[in-house]
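The complex appears here without one of its protein chains, the remainder shown in place.
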Amino acid sequence: MDKELSSIHYDQYLQLQKILKAQHLRSEEFKKPAHDEMLFIIVHQVYELWFKEILHDLNSVMDLFSEGTVEEAQIGVAISRLDRIVKIQKILVDQIDIIETMTPLDFLDFRNYLLPASGFQSFQFRQLEVSLGLKRESRVSYTQCAYSGVFSDEEQEILNKLEAEDSMLQLVEKWLERTPFLQFERFDFLQEYQNSVMKMLKREEEAIKNADYISEHEKNLRIRMLGETNTYFSSIFNKDKHEEKLKEGRLKLSYRATISALLINLYRDEPLLRQPFMFLQKLIDMDELLTTWRNRHAQMVLRTLGQKIGTGGSSGYDYLKTTADRHRIFYDLHNVSTLLIPRSFLPELPEELKRKLDFNFSKQSNK
Amino acid sequence: MDKELSSIHYDQYLQLQKILKAQHLRSEEFKKPAHDEMLFIIVHQVYELWFKEILHDLNSVMDLFSEGTVEEAQIGVAISRLDRIVKIQKILVDQIDIIETMTPLDFLDFRNYLLPASGFQSFQFRQLEVSLGLKRESRVSYTQCAYSGVFSDEEQEILNKLEAEDSMLQLVEKWLERTPFLQFERFDFLQEYQNSVMKMLKREEEAIKNADYISEHEKNLRIRMLGETNTYFSSIFNKDKHEEKLKEGRLKLSYRATISALLINLYRDEPLLRQPFMFLQKLIDMDELLTTWRNRHAQMVLRTLGQKIGTGGSSGYDYLKTTADRHRIFYDLHNVSTLLIPRSFLPELPEELKRKLDFNFSKQSNK
Amino acid sequence: MDKELSSIHYDQYLQLQKILKAQHLRSEEFKKPAHDEMLFIIVHQVYELWFKEILHDLNSVMDLFSEGTVEEAQIGVAISRLDRIVKIQKILVDQIDIIETMTPLDFLDFRNYLLPASGFQSFQFRQLEVSLGLKRESRVSYTQCAYSGVFSDEEQEILNKLEAEDSMLQLVEKWLERTPFLQFERFDFLQEYQNSVMKMLKREEEAIKNADYISEHEKNLRIRMLGETNTYFSSIFNKDKHEEKLKEGRLKLSYRATISALLINLYRDEPLLRQPFMFLQKLIDMDELLTTWRNRHAQMVLRTLGQKIGTGGSSGYDYLKTTADRHRIFYDLHNVSTLLIPRSFLPELPEELKRKLDFNFSKQSNK
Partner (left out) sequence: MDKELSSIHYDQYLQLQKILKAQHLRSEEFKKPAHDEMLFIIVHQVYELWFKEILHDLNSVMDLFSEGTVEEAQIGVAISRLDRIVKIQKILVDQIDIIETMTPLDFLDFRNYLLPASGFQSFQFRQLEVSLGLKRESRVSYTQCAYSGVFSDEEQEILNKLEAEDSMLQLVEKWLERTPFLQFERFDFLQEYQNSVMKMLKREEEAIKNADYISEHEKNLRIRMLGETNTYFSSIFNKDKHEEKLKEGRLKLSYRATISALLINLYRDEPLLRQPFMFLQKLIDMDELLTTWRNRHAQMVLRTLGQKIGTGGSSGYDYLKTTADRHRIFYDLHNVSTLLIPRSFLPELPEELKRKLDFNFSKQSNK
């Protein structure tokens, strides 16, 4: 107990002696001091500090989900940790405005001293991608050199180990697969949902046919939309098709996990599903912000370097832009939107299931 | 059903004929066209549109809370509506950057044509303040003229009616007062909490006394902090003191409501309290952003007008700055932080109560 | 003079009767009121109001540049107007956060009532694109229907007229082409620049050859980079190549305009070139933010609709994403970065030219 009271000073606590002495300007070393190199170093150090925090939060969430069971209270914790990551990501995007105060000409003053250092060598960012679920084989190949040339043996080992373990994507998949509500006594969610979809499509078709007063053009549009809608749904009703797409790499979440995600989205207003729904939303937020960051990063590089090759030898802009789309992790969750149906067509849950999804605390009390 | 299919065009749906034809430049009317007056008009129209949306969301939440009972599912809805308000408020703050592109000199080109129009005349903003819970008697008095000179009879009537009804603050207070968990069988929350606080304070005092190795200065600091901490707590343990402060206008929430808010904050990890906790957080976010907006608004006015008197005759900057602090609504919720104690001192809830605060869905299942 | 003093009230000045009465919910009309439709309408109206302001500012800048000569003072005005546009664009991007509070399920509650309205029908946004310089033939073709089906005859005529006139891109091109400093007495900018580039490339090549201590891998990287650098420069030294690329649509600015932009970037520290440099920067900012907006918009659509077809019949996400890259206007200005060389290699300007680029006010005075 006593020990808790030992004193500490701000500088010492934050180890500012290390932090504020870790800016060594290469341009000064080479006797051609460039004012903006300080910014260049500091902005990257700030990024790395935030990456450390993101990994700290992400790992803690992965720990929660790597147990066989996830307690409800823990989903609350997971949401608040992901929310923190999302808020950090927003700053990561916004602070690109700071880097862009460095004009291309100012960068040229010291760029030559940096070779072959490159953001591609950020170990923490790679850790983050792998932890989220980016597979080596899905990576946009990086022109310069083999993966092995970039990281130390020790680092490579860590990455290999990470790839072998469950990623966030896989942990979420397993958690979704465990959802017990897909089949509840006589209530078969998928069957009920399919019935509703069919009813909805049929009603829409009839409505279009009978609507004499809308233009032919619009009628065709509506029929075409209906056709495409049909296509999307047919895939979720057919496990084989789904697994085919998994093999082709066009989907990432198992059939069962996808259906659970759909259920959570459709019945998110039930108390027990509220938190799981918010959790899925946060994953989508995170994914979206990662994409936004990649897009903005690519643009910033275009602006600073034009078509010049990056210091690490990458093709710069083109490489970065391609990753924005291709390195998306939770694409399947975005895609669940395709399968949603209006609330008015939603199959009603049996009373007993609704009760299970509610709190023990009696409804009669006035809260 | 058929009717649902009637067609609509973008322009028509958004009534752009009205929206985009509602910018009439006074400077043009007076034959001295000032380029920036367009911005001035549009930025205010955008503010009013957002105010309308905020009121739409706030009113819907107030409706949910004006029933005797608030369903759990409805708290989820309330949270998402308040979250939307918060996101709008962020934009309201950020878009001050746009107004500030209008320099003071540019404003002078048309300012004289605007008298005596003033932001103080925004009926929707007044509605918002009153709906949240700002009382006429707590308002910073506005130098220019009586309340009655500003709004039409009809508008005044609406405001009077609003003031007579329950505000958001009062609805939240009533909802908090209904919390049934303050007393649960033999578990008396306030008593248990008080015991914990006492134990905590005693241990801290002893630790300080025994810590020979910390400086005298720091020892004094810690003892002083302990003393002040003591003071805060003594107020929550004494209903009379609390009610005295209510009378003096230094507090706004009733004794019982305050204790409920404290309980929700301390046991927010229990599933049933998770959503109520998030709801209280959103109220604080909203309050904080309103204060931020007032501060930024005041600064923007200082920058554009200096010490000049406002077009409505207000003292401009000084008036606005004072409201930032004095027009805060949910100050008591901010203040609950003063009463929190570390988790390690938290009284443990009885098993039966924990069960009540959890879901019906059996824990044995693997979710 | 008297007339200037006529009074006006806030509501009347902002025409709030029109603005705040222009939200007609289709879902209410069809007796299935959906709370979130209000947000959907308001957010689009806000976008349209900002578009009006952007057009107001952009047109005023285009007017300044459509004269044969642009006064220096006017460049200052142009910069501040573009800066305003940029600040508005930031808000346009940021407020996507507000739209995303509307979940896909909430959108489905009223989506069906909106057909076939679509953001593609925004006349102002089309005006903006055409005014900036997006040509009909460069547009990503929109699957649904011909251009003519979207706008009224009158609107089409306006767009046709706009396309026939000089766009912002063309006005900037003409202004750049008029720069008189490319050839100043015996100083031939392009020749001097070419000499410097050659000298720089040669020195780099030698340095690489002689650097025994760097790895073979890095040596190759550096040589490869040098080669590519060579390629970029060769294009700017060869007018024919440049014009070939213009024909292929891979470049948009004329040879002479490109060289002027290069000169302004390289000698931006000379007083007379400072403002032109800032002006070019603002154009790049604007272009970059338009791209960011398109990217974020595409993601928001993916999130809300998944792969569903848009209400206007577009392929939604894919269409929007493609425009982000393909509808860029000032790509050539971004690309000037490729041609920059470090200040240490910059050809020195003749004294007389430096004097011309400075102020009349005598240097001896102490300012």
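Chains here go by letter, A, B and C, matching the order in which they are written, and residues are numbered from 1 within each.
Simple rule for what comes next: contacts are C-beta pairs under 8 Å (C-beta built on N, C-alpha and C of every residue); 3 or more make two chains touch, one makes a residue touch a chain.
Being a predicted model, the structure only gives us computed values, none of them experimental.
In the entire assembly, the chain absent from the figure touches the shown chains A, B, C.
From the options C:E29, C:D63, C:E243 or C:D269, the residue with contact to the chain not on display is C:D269. Taking the complete complex into account, residues 1-2, 4-7, 68-70, 72-73, 76-77, 178-180, 203, 207-208, 210-211, 213-215, 218, 222, 268-272, 274-275, 355-361, 365-367 of subunit C touch the chain not shown. Seen across the whole complex, the unshown chain contacts subunit B at 32, 103-105, 108-109, 112, 115-116, 144-145, 149, 217-218, 221-222, 224-225, 228-229, 232, 265-266, 268, 281, 284, 288, 291-292, 295-296, 299, 302-309, 313, 321, 324-325, 334-344. If you put the missing chain back, the residues of subunit A touching it would be 3-5, 7-16, 18-24, 26, 30, 35, 38-39, 41-42, 44-46, 48-50, 52-53, 56, 60, 80, 83-84, 87-88, 90-91, 94-95, 97-98, 101, 103, 112-119, 121-124.
Just so we're on the same page, only the chains that are shown with their structure count from here on.
Greatest Cα centroid separation from subunit B: this falls to C.
Put simply, the chain nearest the middle, going by average C-alpha positions, is A.
Each chain gets a centre from the mean of its Cα atoms; for subunit A and subunit B, those two points are 31 Å apart. Shared interface positions of subunit C, i.e. residues touching 2 or more other chains, are given as 103, 112, 115-116.
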